[in-house]
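Only a single protein chain was left out; the remaining protein chains are all shown in position.
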Amino acid sequence: MAQALRLALERALPLVPQNRPGLPRQWLAALPVLLIFGPLLPGLYWALSPAMEPMVWQALWMDAQWPHALRSTLISNVLGTVLACGMAALLATLHYPSRLWSSLQRRLPLLLSVPHAAFAVGLFFLIAPSGWLARAIAHFFQWTSPPDWVTVQDPYALSLALALAIKESWFLLWVLAAVLGEQAVSRQMVIARSLGYSRTQTWRLILWPQLLPRLRWPVMAVFAYGLSVVDMAIILGPGTPPTLAVLIWRWLTDPDPALQARGSAASLILLIVLLVCVLAVRGLGWLLKQIQPYPGGQRKPTANWRWLPLHMPLFVTGYAVVAVLILWSVAQTWFFPALLPDAVSLESWLLADWTPFWTTWWLAIAASLLCLPTVLIWFEWGPKHLNALLYLPLIVPALPLVAGQYATLLHLHLDGTAVALVWSHLLWVLPYMVLTLIGPYRAFDARLMSSARALGYSPWRACLAVKWPMLLRPILATLAVGFAVSVAQYLPTLFAGGGRFITVTTEAVALSAGGNRRVLTVQALLQIALPMAAFGLAAFAANWLGRHRKGLR
Amino acid sequence: MKLSTLAAIALTLGVSTWANADWSQTQNDAKGQTVYFNAWGGSEATNAYIAWATKEAKTRFGIDVRHVKITDTAEVVKRVQTEVSAGRTSDGSIDLMWVNGENFRNLKNGGLLFGPWAQSLPNWGLVDLNKPVRTDFSVPTEGYESPWGTAQLTFISDSAKTPAPPRSAADLLTFAKANSGRVSYPKPPDFHGTTFVKQMLLELTPNKAVLQQPVTPAAFATATQPLWAYLDQLHPSLWRNGKTFPASAAEMHRMLGDGELKMSITFNPNEAANLIAGKQLPTSAYSFGFTGGTIGNVHFVAIPVNARAKAGAQVFANFLLSAEAQTRKADITVWGDGTVLDISKLPTASQALIRKTAPGALSETVPTLPEPHASWVEALEAEWLKRYGSR
Partner (left out) sequence: MLNIKKLTISHAGKTLFAGLSLAVDQGEIVTITGVSGSGKSTLLNWMIGDLDPSFVATGTLWLNDVQCDTLPIEARHMGLLFQDDLLFPHLSVGQNLAFALPGKIKDVKARRQRVEQTLDNIGLAGFHDRDPATLSGGQRARVSLMRTLLAEPQALLLDEPFSKLDAVLRTQFRAFVFEQIERQRIPTLLVTHDPADVPQGGRVIEISDWQHSHV
């Protein structure tokens, strides 16, 4: 009887979520997204078509720099990604589920909000021959001059690999933590262990086979990012020749059209490398699956390695990076081999140029505020099955996309304008905001909307009055994520802004080549402060706006 | 009074009034314009000075000057070339650029410069014509660029670690071998690096006069043969065995401060004083030159032929040439860049300010060697890159 009543109700009332919106409405909802992605397509054609000339490929082949550039890129990226995965996997295997795991999880958001460029600067100051690490050792061995190490800007890009490994391991740990937080997963661990298998065996036989497929997109995003990273490569990577990404960037920004075409051709190489690596990993996965033996039931107790503080180096590096940045920003004279500055003062902060800070600030606010309604409208009325397309900018190396954007802007004579700059950031802010909001949005109880509609509200008013206010906390978190993503952007600012707009990120990278570490660290710390402030503000706002509504907090 | 004299006076007055009227017109046109000034941004003192000048330009002349920081002027040259060849003949993105040497030559030969305009600036009368302000690396400027300041290749060292610095190319080789891994120079085509190579060339080449003439392949081969032999000997003792080079002079200053290098290089004899004041070098740092002299030159500002704000650029260039701006520029506490003006034409207070010195600045008189002809620069850079550019 209850069933019959429910069916009748469903027939009588058009339930918004079940009802697929009509095609015209879907297109209308998709319009903002089309505005972000659409102009990119002709731009990609304009940017990449010069690369189709065989002469360009010949010139690229003849260029003496590309073999070494490709080598540095491959080493730094493959090593960095593998190490990041390995470290995250090791920590998860050892410490999940335990008190240490929960505390590690809590420390991650702080570390994650350190943008890549600032992290690279800090790591440089840690491991350079005149860096903190060398000074600590010099103290021990009584050195007076920096050692003759090649720890940064080394020809094989190992320092870049290390930086990528550490930074991305935090990200992968965070992704793992989210997946492991699911009750189904934690209960599987208990079940497997109750069947007699040790933790390590459970991980190897039960958890990893399930989790690895779920991790493929984040790992692919990590790999794609590393292929195209320019700001970290400028700071930590080799100079002559630089990584392929830096080389491509230099070629693309050269006024000479022949070099621009060479840059386009080389960015196609990046895409090919990505595809090859993805196929190789998939092949490896398939192979491993084929050789899985029939469950043999062997229970092997494992040694307890959990007492080893293996998580310490990973987390301590993060704190050390921020600490060294802070120290340098207030240092007066601080030459090798002093461990601490001779004198501190706030001079650098008082004399600092705050223009990049404000530029970054309004740019990030504009980008995240423009993206939010786009995301909400897409989720509510857009074609849901096309969600995967929105994630494309995350798993494709950024360089070809940025080149495409730039080509479009040049054709429209909009390069160097504020509108162009904000538009270019939207391409990366949008996917991250989608990623953050999609979980809570899908988990929203559809019956609340049905109730609102039953009370007479139109779909639009129901969203405004019921759904979106109830999703306050996730929406604020999404805004903070969008803000942080915009702050960290480097290539779009350079290309679309035509060099006219200086953000803390571009300033930090430009200053990293100079001699004044104080000014550089001030900008790097400002780059860290912005996303942190955004996350803090979002959390505070969520609590404050929901101060009378416990269910919202 | 004779009619001819009257006529002469009338003509001069008329011409000067016409010239003044012309300049007033330029100043009027300049009001409200945005001038994109493309200038090397690798030194904080320079950037700070330019920031001051842009502020003054805004308040005094209503011009909005934007300092576009450049790492390599050759890129700006390329940009102008591309824009003009793409048909962008009046809407260029560069209005005023800091330039000299081979970059100027390329622009002038390509007809890419607006002008002549430099000698019609009101402040041209203050310029010291004894300085090489009308030829740039042996290429006559012909009014296509306006002088801005002087420069001389200078070395910096730390007296606590290097009390007796090298004073010649041969000295440098011995010094590098004794201090293996502690000497280097910026990688060409960074202009400090190129100038270092030119300096060595001047000392080692058999016939210096050849360098003042446009380069030919035969002359190049003969003149540079001792240079490459020298560098081949020098590089293994350099920092990182000469396989990598510091990217810029600024990086070398930092390495000098930390003791990673024993010597740094600059074009500004007063730079060390700036760095000590900015706590980037220890107080024991000092500047020195070679006993045989080091390369010196004049640097200029020029206007591309397709500049959008030509009037604004000229007014700004005139301001840069003014007594007040030049004095402030030469002030060692601000930038310390040498003035192109005739000091005797300036007020006494300015003269004292210009002559003021500070610890760390070049205190000895180092003879100035003339720059080779502009065409030698590109040939040298290309050959250096071929020999030492990639591993």
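Annotations for the structure displayed:
Each chain carries a letter (A and B) given by its place in the written order, and its residues are counted from 1.
Quick note on the criterion: contacts are C-beta pairs under 8 Å (C-beta built on N, C-alpha and C of every residue); 3 or more make two chains touch, one makes a residue touch a chain.
These figures come from a predicted structure and were not determined experimentally.
Within the full complex, the chain left out of the display contacts the shown chains A.
Contact with the undisplayed chain is limited, among A:24, A:54, A:297 or A:456, to A:297. The chain that is not drawn here is touched, among residues A:209, A:239 or A:416, by A:209. Of A:184, A:350 or A:388, it is A:184 that touches the chain left out of the display. Remark: the residues of chain A touching the chain excluded from display are 98-99, 184, 187-188, 190-199, 205-206, 209-210, 293-299, 301.
Definition applied: only the chains that are shown with their structure count from here on.
Look at where the CA atoms of chain A average out and do the same for chain B: the two points lie 42 Å apart.
Taken together, the chain B residues at the contact with chain A in this complex read 41-42, 44, 66, 68-69, 71, 75, 78-79, 81-83, 93, 161, 181-182, 187, 240, 243-245, 247-248, 250-251, 253-255, 257-260, 275, 278-280, 282, 389-391.
Residue ranges on chain A touching chain B, taken from their complex, read 64-65, 68, 129-130, 144-146, 148, 150, 153, 155, 238-241, 254-257, 332-333, 335-336, 416, 498-500, 510, 513-517, 519.
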